[in-house]
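Note that one protein chain is taken out, while the other chains of the complex remain in position.
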Amino acid sequence: MTDIPATALEPELAPKTPVDERWRALRTVSRGDVIYRSALTVVALLLPLLLLLIAVELVSNAMPAVSKFGFGFLTHSTWDPVRGEFGALPLIFGTLYSSLIALVIAVPLALACAVFLTEFAPRWLRTPVATLIELLAAVPSVIYGLWGIFVLIPLLRDHVWKVARHALGWLPIFGGVFYGPSVLAAGVILSIMILPYIAAVSREVLLAVPPSQREAGLALGATRWETVWRVILPYGRAGIIGAVILGLGRALGETMAVTMVIGNRHEVSASLLQPGYTIAAAIANEFSEAVSDIHLSALFMVGAVLFVITVIVNALARVLVWRVARGSAVGSTAI
Amino acid sequence: MQGRLARRLVGSTMTGMTYGAAALAILPLAVILGMLLVKGAGSIDWNFFTKSAVPVGEPGGGFAHAIVGTLIIVGLACAVGVPIGVATGIFLAEFGGGRFGFVVRFIADVLNGVPSIVIGIFAWTWLVKPMGHFSALAGGVALGMILVPILARTTEEMVRLVPNSLREAALALGYPRWRTSLVVVVRTAAAGIMTGCLVAVARVAGETAPLLFTALGNQFFSTRVQGPMAALPLQVYVYALGPYDEWHRQAWAGALVLIVLVLALSLVARAVVRAKRQHA
Partner (left out) sequence: MLRFAQVAGTVALGLTALTGAAGAQEIRVTGAGATFPNPIYSKWMLEYTVVRPHIQINYQSIGSGGGIRQFTDHTVDFGATDGPMTDSQITVVHGNVLHLPTVLGAVVPTYNIPGVTAQLRFTGDVLAGIFLGQITKWNDSRLTALNPSVSLPDQDIVVAHRSDGSGTTYIWTDYLSKVSSDWSQRVGKGTSVNWPVGLGGQGNPGVANIVKQTPGAIGYVELIYALQNKIGYGTVRNSAGNYVDASLESTTAAATAAVAALDENTDFRVSITDPAGPQAYPIASFTWLLLPKQITDPVKARALLEFVWWATHDGQRFCNALGYATLPTRVVQLEEQRLKSITVNGQPVLPSNYRGR
């Protein structure tokens, strides 16, 4: 059949046989298709719209603080609602510091777990262990916080530090009196919370490494461990870095568990044992009560900073992970 | 010979260490579950599920208002998030090959990483403030906003798993594309999509931060969605931070109920997903 509409030919010759209609159905776009596709497209537009709205809302509400404080806001340390002076440095510092500690603890562990699951674990053990690790991600933040207050902090303060103090107390990073609520406690809890994400994504990355690589390594005489260390891990390097950055993104935004164990103090301190504050925790504590408009605006400003940081970090992570795992919803079951 | 021995030794040590790492990773889970059981199981009684909060010092309080509140708020979140998320996921799987699809997929992944507290303050400015009061509705919508990107990606993956041969068969039989997609492909992926929903619901059921400024909390039993409502994780948070032992007791019990709910949903979903993946 040609593309000329049938009615262009002599009308009485325009065929209306079922065969012709079926051809037409296959070759042209039926109205149902157009409606279906448009409907889905409209719905799909909601996601970019949401991102845009969040960004706009945060920035516009932050403007009063920006115009009053300028970017010095990010470098000053005083958070004084009485005088209307707000400096976000302790918040940003605390957010980054606690996340760093979390990464230092979680990354080696998570990678080791991923390697364990893909290389060394006996087959029957793989699924149960993988499930258990992924379940760590399902535990609500508030329950981690509960555990942190009643178990972790007393453990760290009354047992671990009592012993470790003699060996480590002289280091500035462990300086000062350890009250309990601290950046360290927050870092430890965060590390438990991000471990499953890093482990799950790394596992997918390692699974995506072609078996030929492994076989080649073994064929050349490397031990299993050497193959992992020198062939497989370097091959999946980009994806693994992506997994780590993904974990970082998670740690930066975590709220409830952090605010329950970090001590909620607007102060920059090099010592892990001192209380600190993160952007997310400050917003949780102060948002519904910020009496002055400028206080509220300051909170929106740090919220915007957090938003921008996590968007960049997540975008970066996804790009790196996609490169190795080719665009599938990698680690989606771990989300 | 020496060299090989050393390498073998290193290898064994490292292997052992990965075993250790896995054990260490699972340890907190075991400890937390154990602790919740020990501290919380004793406080779970009939009262806990049927009575709501009472003033401190009075006996017989429970978490009924919080449990029902969570069910209602999560229900609202699903009503908002599931249609939009699943539809977006179908879009990405069926029509998402081009640049627009790439952008939407990318944004979904990015939104998945946005802290829930930011969603919370956004929901406050858009729902609570204009409406003039806190509400379960605002809380449900906030949670729904978290659901959408999660569901979009998991749905996409599930729909992608449907073999092309099914599509081709339907088209060959004369079904237009939309019908193929909706009736044949999606229906086949339906079980997988459902389990994706279960995982996502498990995640948002435990969220506290977005509810802080939207649902607010309520010490009374309430099913009115236009007003403040209690929620399980919120109640656990408030009670855990309090000084009363009575509150701590109930916080543990509430946490136990919450984690059982969340883990049960997650386990069921993951079991089905793995079965699907093996068959696909």
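The letters A and B name the chains in turn, as written, and every chain counts its residues from 1.
Here, a contact is a pair of C-beta atoms (placed from the backbone, for glycine too) under 8 Å apart; a residue touches a chain by one contact, two chains touch by 3 or more.
Just so it is clear, the model here is predicted, and its values are computed rather than measured.
With touch defined as in the header, list the contact partners of the absent chain among those displayed.
Checking the complete complex, the chain left out touches A, B.
Pick out which of B:Ile146, B:Val186 or B:Val204 touches the chain that's been left out of the picture.
Missing-chain contact among the listed residues: B:Val186.
Which listed residue (B:Val54, B:Val103 or B:Leu166) would be found touching the missing chain in the intact complex?
Selected residue, touching the omitted chain: B:Val54.
I need the residue numbers on chain B that touch the omitted chain, in ascending order.
Against the missing chain, chain B presents residues 54-58, 72, 75, 78-79, 128-129, 132-134, 186-187, 190, 194, 216-220, 222-225, 227-228, 241-244, 247.
Which parts of chain A are in contact with the chain that was left out?
Residues in contact with the chain left out: 78-83, 85, 149, 153-154, 177, 179-181, 259, 263-266, 275, 277, 285-286, 288-291, 295-296.
Everything below uses one rule, namely that only the chains that are shown with their structure count from here on.
Mind pulling up the chain A residues that touch chain B in the complex?
Interface residues on chain A, with respect to chain B: 22, 25-26, 29-30, 32-33, 35-37, 39-41, 43-48, 50-51, 53-54, 57-58, 61, 108-110, 112-113, 115-117, 119-121, 127, 129, 131-136, 138-147, 149-151, 192, 195-196, 199, 223-226, 229, 246, 249-250, 252-256, 260, 280, 283-284, 287-288, 299-300, 303, 306-307, 310-311, 313-315, 317-318, 327-329, 332-333, 335.
Give every residue of chain B touching chain A within the complex, in rising order.
Residues 7-8, 10-12, 14-15, 17-22, 24-26, 28-29, 31-32, 35-36, 83-84, 87-88, 90-92, 94-95, 100, 103-119, 121-122, 124-126, 145, 148-150, 152-154, 156-157, 160, 171, 174, 176-179, 181-182, 199-200, 202-203, 205-209, 212-213, 233, 236-237, 240-241, 248, 251-252, 255, 258-259, 262-263, 266-267, 270, 273-274.
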